[in-house]
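Missing here: one protein chain of the complex. Every other protein chain is in place.
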Amino acid sequence: MTAVLATEHLVRRFGGLTATNNVTFSLPAGARHALIGPNGAGKTTFVNLLSGVLAPTSGRVFLGGRDVTTWPAHMRARAGLSRTFQINQLFAEFTPLETIGLALSEAHGEGAQFWRRVGTSRAVVDEAVSTLERLGLGDVMEERVGSLPYGKQRLLEIAIAVAPKPKVLLLDEPAAGVPEGEREQILDIVAALPAEMALVLIEHDMDLVFRFARTISVLVGGALFVEGTASEVARDPRVRQVYLGESEIDHHIEPATGKTA
Amino acid sequence: MTDATATDSRSGTDRAMIYFAERARWRGPEVALWIGAFALAFLFPSRALLFNEVAILALFALSLDLVLGYAGIVSLGHGAFFGLGAYAAGLLAKAGAGAAPLSDPTLGLLFAALVCAAVGYVTSFLVLRGSDLTRLMVTLGVALIFQEIANRMAWLTGGADGLQGVAPANILGMFEFDLYGRNAYLYSLTVLMVLFVFARKIVHSPFGISLRAIKGNSLRAGAIGIPVNRRLNGAYTLGAAYAGVAGALLAQTTAFVSLDVLDFHRSADVMLIVVFGGVGTLYGAVVGAAAFKAMYDVLAAATPQYWEFWLGLVLVLLVLFVRGGVMGLLGAFYARLQRVGGRP
Partner (left out) sequence: MLTILFDGLAYGMLLFVLAVGLSVTLGLMNFINLAHGAFAMAGGYVAVVMMQRYGLSLFWSLPAAFVLTAAVGALLERTLYVRLYDKTHLEQVLFTIGLTFMAMATVDYFMGASPQIVDVPKALEGNFELGIVSLNKYRIFVIAVCALLTIALQLGLSKTRFGSRLRAAVDDSRVARGLGIDVTAIFALTFAFGSGLAGFGGALGSAIFSIDPQFPLKFMIYFLIVIAVGGTSTITGPFLASILLGVADVAGKYYTPEIGGHRIEIGGFVIYTIMVLVLIFRPQGLFGRAVGK
């Protein structure tokens, strides 16, 4: 299977700190992949390198087999790579409807049109509305984003990323800061995404990770520490020692049984 | 369940279509404003020269609002394009010696717009590099270079004496620029209105929305596939062309261009106007320009020398106490009215 997203010897340094250390990684189409690691392991930095927010110090990034290392963020987005941010990056003055409408018009390559009023294409508006409704934002689609409650903003952060139907979607702690009761909703949304979309989920909650992931990478100190299927990683003694801690991992040896914790 | 979602979705789409149409709809006060502006030419013909200045200033402010209010580029040298447009139109009119085709005013506007768009496009690459501060310096630097050029190339620009004999031909070959400035005002106002309507269209287009998105959060804008720099290049170029047309109007309606068109004061004044009127509102430019001229008339009439002091004071007070400018206040007032008098 060809990789939709891959890296070769990717390195990123901040001054003396190596935040991404020689990472070679590949993601097949339709992947359900979790990227885990302790705080400061370099997960967000890795996503930033993949999405073009940061340029690598060395190494290469491939998207659909093409070398995109020097591509700016918007070109990678147009090539089918979407992401969410750990900290919401929204347009506070927009409404959710405008936000998704904008994301779609850019995805359709109509973003530079200045002669046409926005929202005249029924197909695009319909797509925006159904995306919003699917993500539980239908009732607030005409409100100002900056005034929405945090949980709704978090959903919109995901909606922006999924609206253009990307080939690869990188989710950087989508449930971060969301109250316990609403986390389920976010996981359900992620679970309902099209099977052919390759997903990478960064998440600290092992419960969610093992319910979601078929494959897992563990990042420690910027380097790939362990890679494998969910159960391999769960059984790996090094992971138990270094990262997960003996007691917690026991709950997850059988990923299917789900919520033991 | 599935059925319900589908019908919901359909009605949701209808609501959304109405929502988008509603956002861009022309409102009563807008139409009234433009009708009123034209009526002024006939109600107070003796003040037409003043009105003409207001219209030109409004167009200049509108051009900055596109750059500052929509693209979020803080420019300390926007006057460069005003001056460039004035010289471009002035020189063309002079070359035509007051007769069509070269001295045709419409052609002059077009020429000024093209020259400024070209220069704006090239300089936009310089301006877009770096932080706000670098942008300030580059825009100011470019404006100063223009001023130096105009000053030193006296053989072309007339230097400190100004460019004489730039009277254009009749408007559309029919209407003369009369002494009282009524035709000049109607001409400038028409140009302002046409360009305003165009700007308004742009603002509500995907391109315009993407500019607001970039201003709001350029990180996210890039992540959804908006080519941030390319859009900003476009906006800056458009702003430059608009400013050039404003400068051209001044050259044509006063039949004179002096170094003053490139003065730093123009860049500062126009910033004040936009901020006073309300950044990113389009109408703020018009309202701000009218208020600015009115203020100038009152304050400078009292103490012509110390106008600068009052100008400075207004800037300081504006930053300290007023957010959103006049349009912001009007908007808040309007929202209050609706809440009090309107639906539950």
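A few points about this structure:
The letters A and B name the chains in turn, as written, and every chain counts its residues from 1.
FYI, a residue touches a chain if its C-beta (ideal position, glycine included) is under 8 Å from a C-beta of that chain, and two chains touch if they have at least 3 such contacts.
Remember, it's a predicted structure, so these values are computed and weren't measured experimentally.
In the entire assembly, the chain absent from the figure touches the shown chains B. When the full complex is taken into account, the listed residue touching the unshown chain is B:272, out of B:272, B:289 or B:326.
Contact with the chain that does not appear here is found for just one residue of B:114, B:149, B:193 or B:295, B:149.
Per the touch definition above, the residue from B:92, B:191 or B:311 contacting the chain not shown is B:311.
Among B:137, B:193 or B:295, the one in contact with the hidden chain is B:137.
On the side of subunit B, the interface with the absent chain consists of residues 68, 74, 76, 126, 129-134, 136-138, 140-142, 144-145, 148-149, 152-155, 264, 268, 271-272, 275, 279, 305-309, 311-316, 318-320, using the contact rule stated above.
Keep in mind that, in the parts below, only the chains that are shown with their structure count from here on.
Inter-chain spacing, taken between the CA centroids of subunit A and subunit B, is 41 Å.
Interface residues of subunit B, counted against subunit A in their complex, comprise 5, 8-9, 12-13, 15-17, 19-21, 23-24, 201-202, 204-210, 212-213, 216-217, 219-228, 230-231, 234.
Chain contact summary for the complex, subunit A toward subunit B: residues 51-53, 72-75, 77-78, 82-83, 85, 89-94, 97-98, 101-103, 105-107, 110-120, 122, 125-126, 128-130, 132-133, 138, 141-142, 160-161, 164.
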